[in-house]
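As you look at this complex, bear in mind that one protein chain is not there, while each of the others sits in place.
Each chain gets a letter, A, B and C, in the order it is written, and its residues are counted from 1.
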């Protein structure tokens, strides 16, 4: 049984893709290979069933099967599960299933609807009440959810809901938000929260410099995230950033909303991690031109790394 | 076995609520009573698992159970099933299940995402391809989906996808859209489509005057919809509108987005159709003040009807 | 010189349309007639240069000319001026001009952008700082601005900004928001704020029952608003609502977003208040079918009033 996440969790929790076969069913063999790949790259943990894991297109049975499969493969490596969805009842059922299997925490976005701060606050209190003792991660991703949250609302949730221990930070722009939260934590009495950053890692060095604890994102080169965080934590900021910058051209390509998932799965396929790049419909897919473009960016990334 | 819907379907397809017990499980007894109530009020058909049926908060098993229950209770009355969701695969599975049970058609919204006309068009072609021969209803409800569709895009879909036979019209404002579609149909060669109107019926007399074929909505007084459509089809427009106007004060109250579902379920409970007014979380619920307000509006509606 | 608005302002502040000639210039003669019409209907005050006054399509010179003209015509009747716009500098210039001319206060929406509560809060503090001593009205109209505000944020702004004395309430749904604000005011120490309601008045009787102080909206039958508020303030709620309900069918027609302005201007023209119904481009305009529909609704309203 793995440890659950805490307010001091650090490192890289990679967001796993969900590989499918040509016929649209989940490719469990590729999922194993992908899990092994992540472990081999020394990630701190794996997050499954996130937005980029196409969780909203799976059946409940498929979601549980993914949890079972990854947990079985991971050993002691912590696993986080995205459980966001339209109904609190379904969310709670999936969360309980996952916790029983030994996952380290569950990740929740604000539910869809107008961005009233009190509506969002009530929702997270309801989630916490439905899931006593389950470690919660707040995913703050307004570009996708349509629900912007202020730094002070996040701080209030962190203080009022003891089990809400982590922020998956992917607001954009979001750098000043990290600073604002860390400042409030320093000035106040309550505990800090762990902050892991998303958005592919596009601003990872800046985020780490401002007090983030690591990354939680699915960039198809997770080794870039791992090494950057390591170097940073060793105090080698320049070295970290020199290294990380080599990946930014392809990262900014993968970071295109909607379209980027197809890029990511194609890169994972080209790197041998999954057998088939297909996303479930409706989802993005690459044309011949798109693929050649990604091939070129992969090649250029390789050249750049060799030149470092 | 019931008949499927066609491009000439007329009448009132009432959107059914999904009743829950205090413990949050589906209240099948109340669902039966509600179904009987609709039949007794002479609706043309029943639409289940729509947005106001809280379909997105049910599990697939629950959705199938609702289909089974309503179909069994309905006899020859046609049933339409809302099947919208994030993944085409799940949508197709539920649709096939429903069609096998004998429903009259399935209703689909544009999938979430930016409102590119070509994105929406591709999506409906993909839906149609995944569901050959299944009668499709396009639900056009931008206030909820965030995806506005032009009249000409709807006309093109109607022409290019023979099985797309009906529009659930609830754009707002939407009156000129009905006129635009009917004008294109008159001027062009292809077939018309059936247009049933939503939005609680707030503009029903105007919509019928512009060429709509009836209503598909869940107003807690379905008899108002039924009689208005009947009178209209008998050419008694003034009488229809005099009658319908008596309901507009409470209808405009039920029509408040998000909040309105709680009003509707409360009225249905007060009218004896369902045992418990609860919506599944996260969902609206009424305060003591809210309930007294609805009681007053119900009472005033009653007085007004008596005075007609 | 008129009195400025206060936290206890009550009554009906009608939102004035801006009449244009066929050639698109402002029709000052019609503006006079419209002003006289409002005065004759016993409104408490007039609000000019609101959204439905097409303020964003006027030049600064035209805006100042409208202020001058209406102020000159109004005598002691208080005038409120909408000053919302993209830049604080322009907003402050127009506000100062208007205050110098003797208006009773200025109305401001949250500026466009993501709905972070702290962003909105900062904005109103900046507005207040730029306009010391100017009475401010917060217009809360998320359907148009895209910026939802919670009741507690509005209460906080009311407490922290002494000159923010009034809420133009037109959130939708918004009834529970009025109750929430009035409850916070009763439980806390600070002063109340005046609440005048918009949305054409669609829920005016319910809003008054929940503690609103009147209406600020541009329904083309302002006498309906005036008499309803009067009767309410005399404690005659049933009578008020019986009277008001007669207007709801045409009111719900005028209340269609975007399109409704063309309905309103057409009704004002048919009632003889303005010479030309045109809106400035880009703006809605009525077809022959649309006009006949409005004519019918006007006629039916008349019949209904006669039958009361």
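Operating definition for what follows: contacts are C-beta pairs under 8 Å (C-beta built on N, C-alpha and C of every residue); 3 or more make two chains touch, one makes a residue touch a chain.
What you see is a predicted model, and the numbers here were worked out from it, not measured in a lab.
Touching the chain that is not shown, out of A:59, A:163, A:206 or A:233: A:206 (per the contact rule at the top). Looking at C:28, C:65 or C:126, the residue that reaches the missing chain in the full complex is C:126. Touch with the chain omitted from the figure is made, among B:32, B:62 or B:117, by B:117. Only one of C:8, C:90 or C:302 touches the chain withheld from this view, namely C:90. Mapped onto chain B, contacts with the missing chain fall at residues 114-119, 142, 148-153. Residue positions on chain C in contact with the hidden chain: 24, 54, 56-60, 86-90, 93, 111, 113, 123, 126, 130, 258, 280-282, in rising order. Panel shows chain A; residues 172-173, 175-176, 179, 202-203, 206, 209-210, 241, 245, 248-249, 252-253, 256-260, 287, 289-290, 293, 300, 304 of it touch the chain omitted from the view.
Just so it is clear, only the chains that are shown with their structure count from here on.
Common neighbours of chain A and chain B under the contact definition above: C. Relative to chain C, the most remote chain by averaged C-alpha coordinates is A. If each chain is reduced to the centroid of its CA atoms, chain A and chain B end up 37 Å from each other. The distance from the centre of chain B to the centre of chain C, with each centre set as the mean of the Cα atoms, comes to 34 Å.
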